[in-house]
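The complex is shown incomplete by one protein chain, all other protein chains being positioned as in the whole.
== chain A ==
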Amino acid sequence: MTTKTSLLKVILLGDGGVGKSSIMNRYVTNKFDAHLFHTIGVEFLNKDLEVDGHQVTLQIWDTAGQERFRSLRTPFYRGSDCCLLTFSVDDNQSFLNLGNWKKEFIYYADVKEPEKFPFVVLGNKLDVTERQVSSEEAQQWCQENGDYPYYETSAKDATNVAVAFEEAVRRVLAMDERTDHLIPTDTVKLHRKPRSATTCCS
């Protein structure tokens, strides 16, 4: 379990252009580049931090949002400890797509218990004046989909970025603690539960 707490894999998903790479860069290098290329496939950066007394290395995976890069990014979903679903508050479509991103993640990451998996939702580009998605809408979506924490961020002026990642870490650590408690009583199951395939995309 110690290895798991020391390296946490966090993955950023969301439509192309919502600012996933910028969020990662802002958090790790504290820089903002308005002229980034489209991300191709996946990229990642490591960051060491301390949350509630736990030393963790956060491995932040940034992914390509465009549909054409799907086959490149999906193999890297596996092993994620937390998923940051990202949209842009000035782009309603990116908000509407959150559900698809969640589905894609659960499918390719092969998440055992999707209802318990820690997702965090980020509404980026808070600095933009013309919003298309209201804070209430976003919060409502989060509540209905599993009570995910929601943060409105701006990679450009660094608003809430660090807070969001720290929250992600807390969620993962909380998950781990819960499973840690279970371990002494739980035996190793060699047979996977025959989860019915028909309902996986409900």
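As a convention for this text, contacts are C-beta pairs under 8 Å (C-beta built on N, C-alpha and C of every residue); 3 or more make two chains touch, one makes a residue touch a chain; residues count from 1.
Please note the rule applied: contacts and distances are computed from a predicted model.
Matching "UV-stimulated scaffold protein A", "Proteasome subunit beta", "HPS4 biogenesis of lysosomal organelles complex 3 subunit 2" or "DNA-directed RNA polymerases I and III subunit RPAC2" against the UniProt entry of the left-out chain gives the name "HPS4 biogenesis of lysosomal organelles complex 3 subunit 2". The residue touching the chain not shown here, chosen from A:45, A:128, A:158 or A:175, is A:45. Contact between chain A and the unshown chain involves residues 21, 24-25, 28-29, 31, 33, 37, 39-46, 62, 69, 71-72, 75-76.
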